[in-house]
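Take this structure first; my questions come after.
The other protein chains are all here in position, but one chain of the complex has been omitted.
Going by the order they are written in, the chains are A and B; count residues from 1 in each one.
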Amino acid sequence: MTALQASGESAWALWQKVKNEGPLIQCITNFVSMDFMANTLLAAGASPAMAHCKDEVQDFQKIASALLVNVGTLSPDWTEGMRLAAEAANALGKPWVLDPVGAGATPFRTQTIMSLVNLRPTVIRGNASEIMAVAGAAGKTKGVDSTAEPTHALEHAKQLAKDLGCIVAISGATDLVTDGERVAKVSNGVPLLTRITAAGCSVTALIAAFVCCASRDALLATAHALAIFGVAAEVAGDVRGPASLRVELLDNLYSMDETTVRSRVNIQWDC
Amino acid sequence: MTALQASGESAWALWQKVKNEGPLIQCITNFVSMDFMANTLLAAGASPAMAHCKDEVQDFQKIASALLVNVGTLSPDWTEGMRLAAEAANALGKPWVLDPVGAGATPFRTQTIMSLVNLRPTVIRGNASEIMAVAGAAGKTKGVDSTAEPTHALEHAKQLAKDLGCIVAISGATDLVTDGERVAKVSNGVPLLTRITAAGCSVTALIAAFVCCASRDALLATAHALAIFGVAAEVAGDVRGPASLRVELLDNLYSMDETTVRSRVNIQWDC
Partner (left out) sequence: MTALQASGESAWALWQKVKNEGPLIQCITNFVSMDFMANTLLAAGASPAMAHCKDEVQDFQKIASALLVNVGTLSPDWTEGMRLAAEAANALGKPWVLDPVGAGATPFRTQTIMSLVNLRPTVIRGNASEIMAVAGAAGKTKGVDSTAEPTHALEHAKQLAKDLGCIVAISGATDLVTDGERVAKVSNGVPLLTRITAAGCSVTALIAAFVCCASRDALLATAHALAIFGVAAEVAGDVRGPASLRVELLDNLYSMDETTVRSRVNIQWDC
């Protein structure tokens, strides 16, 4: 109970830092999510820069605070931009977050994702199927939607986090976030989020914004971003359908007050 | 009158099948429509996979139930992915649907579309101008909007359907769907749909979902998808403008009940 309250407080505190700093997040993401991701960052107080071209991603990373790489609508010309941007982030000591969309779905996709994983992202966020595929576990991916449960992927996620020295987040009804030792369980959000495209993509961009504004704990910052995004969906209440939820979610990310965040953020520790 | 009621029933029955099976639809579509198309499929109970790269479209087609090809924001590197995906769908015996956006607008576009038509799609859906251009008829295209009426294109559509052994759907105030012999007239939808981008694109993706879940009649499945999408727009009622219609349409695709569908689906036969 204490941990829960503390999390609500620290989530709000970190979010205020994001709003005050308005970090520029370079996003190399799929075509489907660009609009919603940019609007998510803007609503939450950060600033998006959707630039993907190998001729400028390194220069953009110099003025950005963090990097988001999402492989959704992958093609080789974009992979090169992703690689250069990730290397620039590493060289500049800036955090970068990887969203391994559809890992396991095709050999081309899995290989490309693994080459990015080897560049050691600060955070990897995916659904259970994707995280299992990245961890080299046998699993079954149905396109970009998961057929596995987060708890099944947890041990794989912990090993992956240890091997890479990164944070791994598994999205689901309850999100699991681990650094290989600790596990934070984030129980915010609503089931209807699975009927909106780009929700997972966009929360991953929010993770990038939170991690770069956090002075130290990337695990906690990741959990906070997931919780805030989930709360924004929760307070939408009884919406008529997914399109209304989408509108409400962005409006809430813009307007939610401290009381709402503190009372609703639901993060618990597994250890 | 009997046919109309029967259509409402069968439309609902097929839609339930779509919702139960949740078919994965591989969509190779234009940049404009990706977000709305993915959200349309999700709202209606199907699952989208927006993958276009020649390095993985064949592998994706193995795990998908159907394919949607839309040539909106065409370029040669995408054409190759479209071709490989269509050939994979054919080889695997899976249905694929072609949306020949802007056929007739430029020689490059028309030639590319004809090379895809020659791969024998299961269904072709376009506006009257586009269908006439695909059928080789003299017509005038104004960008992606039609300057011709569906009835003008019907004979061309019938011939095209016969020649290719496919279904051809002409969108308009009343949609016409033909297999070369039978003609179904779908009178659902609202005029304001023409002021929303990607509505035609998205209903074509829905056609792919319905056709792959139909055990036999692709003509009927196509008419059902067009009708359901149109009804979702109708029940939005007196909206303030196109953006509200878009929100309502997706919400309705998610939440419409059997009574609404059965009472509103308006499909009639011309023969």
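In this section, a contact is a pair of C-beta atoms (placed from the backbone, for glycine too) under 8 Å apart; a residue touches a chain by one contact, two chains touch by 3 or more.
What you see is a predicted model, and the numbers here were worked out from it, not measured in a lab.
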Kindly state which of the options B:Leu14, B:Val117, B:Ala198 or B:Leu249 is in contact with the chain not pictured. B:Ala198
Need a quick check: the contact residues on subunit B for the chain that isn't drawn. 30-33, 35-36, 72-76, 102, 105-109, 141-145, 194-198, 239-244, 246-247
Could you pull out which residues of subunit A are in touch with the chain that's been left out? 24, 31, 34-35, 38-39, 42-43, 47-53, 55-56, 59-60, 63-64, 77, 246-255
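Note that in this section only the chains that are shown with their structure count from here on.
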Per the C-alpha centroid definition, the whole-Å distance linking subunit A and subunit B comes out as 33
